[in-house]
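Structure incoming, see below.
A protein chain is absent from this complex, but the other protein chains hold their places.
Order of writing sets the chain letters: A, B, C, D, E, F and G. Residues in each chain are counted from 1.
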């Protein structure tokens, strides 16, 4: 006989176990967009203890809608190998551009990331950072709907050796350091696809002890141009951050 | 050199081609939740021309949040084979219950569905049905944000031999027949997991010439009980609808 | 040294333990207003396993604001003994009326209820009932902010031998039976304090197998008059329901 | 027989063809108000490849309501010839002022602009500029309802030799350069009709390589006075910008 | 010298004169969509005193967005002559379908209507009907923004021999008779382009003494199918209503 | 026989006549609160051509609610003579304080002001100033509901020799000069009734050529303390401004 | 010295005294529009103990805006004597119509009503009726902002021998009897000024023991036509109700 109470128990126990195990992490990634999920995939695959906190219910960030809702994305030659790594289908366009299905891209990356060992905590927003002795040491989390409704409820805290801000052009995690005067965020520049793709990878780095930026957050932190619905730079940025952190964790 | 205009052109051409090809379908599925995506997967895998229209940007319906945001779901013995078909990881709980990760479940089903040939049109809402000579003959579509903002803009129309209403407990597509007095929808009953799981599959059927219901929409149409975060019935319902339609299409 | 992670762990473990223990209850009370809390107090004091689910963050229902924000409430002679039971201060007015402080009343009842063994689950809304073989058998719960924001997330289920609807004049829990055509709720009548006080207690009863109503919900279910900022009937109604249920539980 | 699918196909094909052809323009005009439409008319009439992007569904900007909803507008002697050019009816008032119907003015200008070859893209908002090597080189576009609803969807990009900001007193396009610290926008001054009319035309100019301002945007950029429901300056400003750009395009 | 006060005076006097002259009309048309404007054009062209009241600032109704924002519309063979009458450009598609630009269509019809003598009152909503001795005898008008903001302000009244409800699928003017129990409005049926086009013209008629319906309002009144972004029926409906009324006015 | 059209005509003609006559004023008062209405009363009584523009439908500003909705106001000895001038009833409290009914105060002042010759234009907001050769020369007006709904509609202009900003603590009219860098507004100080009453009158003055401030706007302009529900300073401020302006108009 | 605390005390004491005195009334009038205030004036003038409860901060109802914001109202011959009674200025139009200033009308009636002895309680909404032994016996009141914000706060109760519903076309007070099935309210009919004026007075009556309706509420209760910005019927209705009630109170 199917008993409702056992369904409830199965879910509560499984989730709580995962949550308790994630209170102390190697890497806490904020934002389940393309660069964050790719970073998570490579980190988990290489043995790091990693969780992604995503404020929405669904993962994928800006991938889903392609451009203006035309749900296709473009990837250039340099990043084709990452599509291959994940097993995402693509078609050549011209001049070294490839077109992929936005839905397949978002879901396949996430599916592979979970299988590689990444823990996703969705509907959970990082509302602040832990900062001790001038080093980022974790994230402060709360249910997104609690924050959306303005209910006055305290958060929980998760410790992490490294935090990755992959929250996109708002660079929302880095903003917690900005408002305390510790760093500056100029914001992303106007559109220039070629420069944007190049600089996204270049600006992927540890901007404050313990805090990495990837993808559009990397651009925003550095005032580099935005690039629109081309995703190669996002993927390469996530992979670069993962490998740099793995090295620092002694897993490189 | 990376030219923005070519990125634009690649996306517009790829999407338009897909959209034009989808103006005449074997099956139009409305709602990319568990039963709709499973139905789509089996239909496409067996050669039907099928598209899923999803009003949100992301697919997955009610899977993402598990229960109360504890992102795990439960599946019972009878539906384990579908988890296996898609390659979703699960752990046994007790009494024939299995626990799976909500993120992995949602993304893996979608990823496999695309690879099997399902076309997803997200951020597109079905605002009405086509009805000719007392048979459902297609769907009337519009951008979701146009409908959300109440802008006065006409829709487009897609022809289909069959339409599946997999929009969940609201049975929103069936409602278009309700408001014209053609069918009645009693709405889902109170929680009773065992009965709900059993009846979901039983009530999966062609409720009006050309229109199938699956998952919670099947329960709502029949006044059967709801069942909470157990998903076996959803999966089996989707598969049942797919096989019944395939037979009528001559592909069974 | 104070470690954030240990604070997190302490809270998660304590809450989860309580939640798991509450998945199967003697009595699930919905609404932490005056009648619900008084019912809970007497039930717990007499050994029943009881939890109160309250959709707001704070308990107290309509007590806090007195009348028009003038934070005093009135209690009549017949209910004075309940004020005494809880240790609430009051001053005589005239004609058998007593005035008490609204803040003291709300907080003292709640404080005593917890000490008597009642478990409070606040910020949790009962979104439906469990109904098996024509008997109410539990409640379906979800985080209030999830419901407020319309996020699509499944609920959990709690089993209970009895459910008390003490949600006030909306009788929100009973409405779940109304919309399935199982009972009727005429709604509270116009103001008539004397009749209202008398009928509140009289109409406190099991309106459907497994479901009790108390306080204003009892009036709403029976079409009895409302009574304004006099609380004796609320208190007596809660106590009456508690004693009737205790008897059925074999603890009377 | 009238087939819905063919209606859909006719519209999708006609629009996509136009959109693809507009991915590389001589002039991208932002804002279909009086100065933008007049500029577009003269540009197209003289052979430039020009499109107007308008964030609302309807064109016309501030013309429709006349003043306080009294739907008449005033034009002075100097601009009468433009009314004649478009074939708009007017009546003399006194002191060289003429009164015209707001509806006739808005629709006749737009009707003539389309016939002259201007492509209108309505319900499309320019959300940023393309900026390469310190020259404005195009516009970044998205569906307005996507931006209104805050959906996270990437834009498309259109290349253009010149961009005209005719978005009115907010000078919204120029603001994209302001927030990057490239130019300053003091905002329009208080009302002074005579000065305002005179300066609107004078301040119509290329404020940054590749970017022109017209109409109220020209005033806002220069801190010149506003002028209320008199439209001569708007029309003359649009014509001036057109002729200056035509010369630079070698069509003057 | 340009004096602000004279600009104000010119506008107030011109508008007030028009408003006073329109207090007694042959025909009051409600809604400046395709059928209403076409009706107005033919009425005015044949000497009737006619005004169109439009609740939005801009005219055009559902024409602007084409379908899903793809701003093209389709017209069939039967209505081509009306495109010719107004001088709207079109291109043949196939099977007797023609494609026209939505912007050109909306603005050219309105421009020609004003020139033919129609008075437009935009941003004015008809909030009720005048009904005397069981005949519609005029309309009750108010500023739209007053109604949008819920300000408590009385309306003005305009007398008319005939009123045309061309408010689209809501048939908002006819609703004022519905809520008084004088007529019934079943609402538009599901999509079926061919039937819809045919029935729109057929159902264009005087549904109550003094009240005509055109376009989608005619379909809604009769429960006929909707037809999507094809506009021939709209145009023919407007023309039919005009000629029927002209005859009754003795101008046929 | 009562004809609706004549009622319409009577109102339109009476209002338009008044509006046209008010396009050129001696004094334009913005805000029908206590200081503005008192100023208007004394100005009109002494022959000045004066109009009050009030953005709400009703006049009275902050008088109606007394304090916290307890609808009584307090007036001190020094201002008793103004209560007498208007014929407002009052009762002595103690220490030279008098209590009056808020409703009687608001309505009696307004009633007397109209009888003295003040023209009220309610539901009309002053959205900007006219500024010529460094002197305030009039006000720019629009319907409040147009501004509330954000509709894009141009304003009308009214010329005036003097403008009084009696808009309360926001000093909204003076803000139009602040945002152009012409004056500074520190904002009202914390509560100190005695100082506030004294300084309100003292700071009533011409703060920019052609622009007077009265009441709380005078305090805000000067950073003087607020004073709560005592109205003597408001009344005296209005009278002071009136007499100073009358002198400059040669009517002192 | 002016002490803030004494200002507070003066206001609290004066208001509380008035409120306590008003807990038992001869007549409770709901809605301070034209008919309610006129009724109050005649009742108080003839010695009845009467209070008006108005949910807005300001009194006046629909008078302020005239028609479409053109702030003039019309009164016909039959009601001229009431304008004279209050001392309101008016100008003859033609055919027995008179035009008055809306501001003067609203404020003068209120000012005279207070002086005659009417107590106004503004910003207080009547949220229900007291009903004992099938007779309306009082009103249930609460602060409007409490109801607007949905705060859960109990009301206070005021006893009255008679209640007048002068809340306008919504007949909100009578609705409390409608929703309990005690009376029916058909709602106002379409516009017909002559009939409306005549029937407003005729339908002014005691619709349920203890409950009178006046003005538009009288029309709504009887399904009579609305009449627009002519106010004679409103005034005469208020006076009629006052005299009928005075007679029943033994003061006629």
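Please note the rule applied: a residue touches a chain if its C-beta (ideal position, glycine included) is under 8 Å from a C-beta of that chain, and two chains touch if they have at least 3 such contacts.
Everything quoted here is computed from the prediction, not taken from an experiment.
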Checklist outcome for this item: Considering the complete complex, of A:29, A:129 or A:207, the missing chain is touched by A:129
Checklist entry - Touching the left-out chain: which of A:35, A:122, A:142 or A:214? => result A:142
Next on the checklist: Suppose we count only contacts with the excluded chain; which residues of subunit F make the list?
Outcome noted: 61-62, 64-70, 168, 187, 189-193, 195, 225-226, 228-229
Item to check | Residues of subunit A (touch criterion as defined above) contacting the omitted chain | outcome: 128-132, 138, 140-143, 146, 151-157, 176-177, 179-180
Next on the checklist: Could you pull out which residues of subunit C are in touch with the chain that's been left out?
Outcome noted: 1-4, 6-12, 14-16, 56-60, 64-67, 69-74, 76, 89, 91, 93-95, 97, 99, 101-104, 106-108, 110-111, 114-115, 120-124, 143, 191, 193-194, 197, 228-230
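Keep in mind that, in the parts below, only the chains that are shown with their structure count from here on.
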Checklist entry - Of the pairs given as D-F, E-F or A-D, which one copies A-C, with over half of its contacts the same by residue number? => result E-F
Next on the checklist: So using the touch definition from the top, which pair is joined by more C-beta contacts, A-D or D-E?
Outcome noted: D-E
Checklist entry - CA centre of subunit E versus CA centre of subunit G: separation in Å? => result 40
Next on the checklist: How many angstrom lie between the centres of subunit A and subunit B, each centre taken as the mean Cα position?
Outcome noted: 28
Item to check | Where subunit F touches two or more other chains at once, by residue number | outcome: 3-4, 7-8, 11-12, 16, 57, 123, 130, 138, 143, 146, 151-153, 156-157
